[in-house]
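Yeah, one chain of the complex is gone here, protein chain that is, but the others are all in their spots.
This part shows chain A:
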Amino acid sequence: MSSAEPISLYVHIPFCETKCPYCDFNTYAAIEPLMPTYVAALKSEIALWGSLLDGPEVHTVFFGGGTPSYLPSEDIRHTMKAITTAFNLAPCAEVTLEANPGDFTADKLAAYLDCGINRLSIGIQSFDDDLLQTLGRRHNAADAVHAYRQAADAGFENISIDLMYGLPYQNIQQWQSTLAQALELAPPHISMYCLTLEGGTPMERWVDQGSMPTPDADLAADMYLMAQDEMRHGRYRHYEISNWAQPGRRSQHNLTYWRNDPYLGVGPGAHSYLGDCRFSAIKSPREYIRRMQSVSPDSCGEPMRAMISSVPVVDEIEQIDTPLEMAETMMMGLRLDEGIGIAGFKERFGEPPSHFYADTLDELERLELLHTQEDALRLTHRGRMLGNEVFSRFFN
């Protein structure tokens, strides 16, 4: 990777009003008093990276968390200012902010647009009120639709919504109804995620104790297939295993991940991939703030790893050697409908995939999980369903 290559920027906002019982992300409820010092630390970190990386070009920005829309819009504005100062933000860069229905006011939305946010990702999850309650969300279906319309009215053209399936108590009819309502709303981009019970979450505990039924894996499979079928009725391209987009509306930021391209994450617990290193920041917001407060940058032109370690909030660093980089490229890229482009792979690694993975690719073809075409390797329909079976074979 050359230093001239544009990177993506991820900004982590670890605040939520309440924490959803299935969530295991690095986010916290009831630490609102930390917001001011957090924003200050965030701005410092952004400035530090800008100087260390010498103002690289940034082609996408993504505010995630937590609930970025929970932060005062002024703080978002300040952060954007820090970003444009420290980095070279591309003129048509995609800048996304994740938002909760119910956080929207006309003023807030206007402020976002004004400071450069041009894409909104709304965590709708479901259009069924009962299921929303089960998920512990604080909005209902009507709030969700209202929020969407507000965003559209405010002037946002690029809106994405998140939906979840494979939920406890969810039946196929509820899912079908949610899909129908989503299609009626016709947002430019839809992400659909199957619920995963993560260790340590309240929901996992409930299911373990038997007070909540275990989600049915076969039903989840049916729901996914239903989604695939229904989405054909809209103008959507199923461009990634869990994502659908209207023409020109694929998530550029997430494509960076799936194409295994470089990105920088700022904020507590954020992940990055620069040069040949994957690294992540300290998770605790308090510790993050404390460390940023004690900084004085002084490095230039050092090897990637040494330079990264000089940033005090950096917690874990992993150096990615070429075989691992290759395997991760396969793991991520096959998720896209464009698959792994053979020419692009050859340019990046010197040889086409068949040079390194001849036996694996033959096996996957034989199992009908993968197709090799002239220009690219792609998952088959079955391969998409059994993705983990495919991806794991590229690792030792």
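Heads up, the rule we're going with is that a residue touches a chain if its C-beta (ideal position, glycine included) is under 8 Å from a C-beta of that chain, and two chains touch if they have at least 3 such contacts; residues count from 1.
Please note the rule applied: contacts and distances are computed from a predicted model.
Taking the options "Translation factor GUF1 homolog, mitochondrial", "NAD-aldehyde dehydrogenase", "V-type proton ATPase subunit E 2 isoform X2" or "Integrator complex subunit 4" in turn, only "Translation factor GUF1 homolog, mitochondrial" matches the UniProt protein name of the chain that is not displayed. Among A:G64, A:P188, A:P312 or A:G341, only A:G64 touches the chain that is left out of the view.
Among A:T85, A:T105, A:Q133 or A:T196, only A:T196 touches the chain that is left out of the view.
Across the entire complex, the residue among A:A154, A:I342 or A:L386 in touch with the chain not shown is A:L386.
When the whole complex is considered, the residue among A:V145, A:L183 or A:A221 that touches the unshown chain is A:A221. Only one of A:G265, A:P285 or A:G341 touches the chain withheld from this view, namely A:G265.
Residues of chain A in contact with the chain left out of this view: 10, 12, 25, 64, 191, 193-194, 196, 217-218, 220-221, 224, 241-242, 254, 257-258, 260, 263, 265, 269-273, 278, 280, 318, 327-328, 331-332, 367, 384-389, 391-392, 395.
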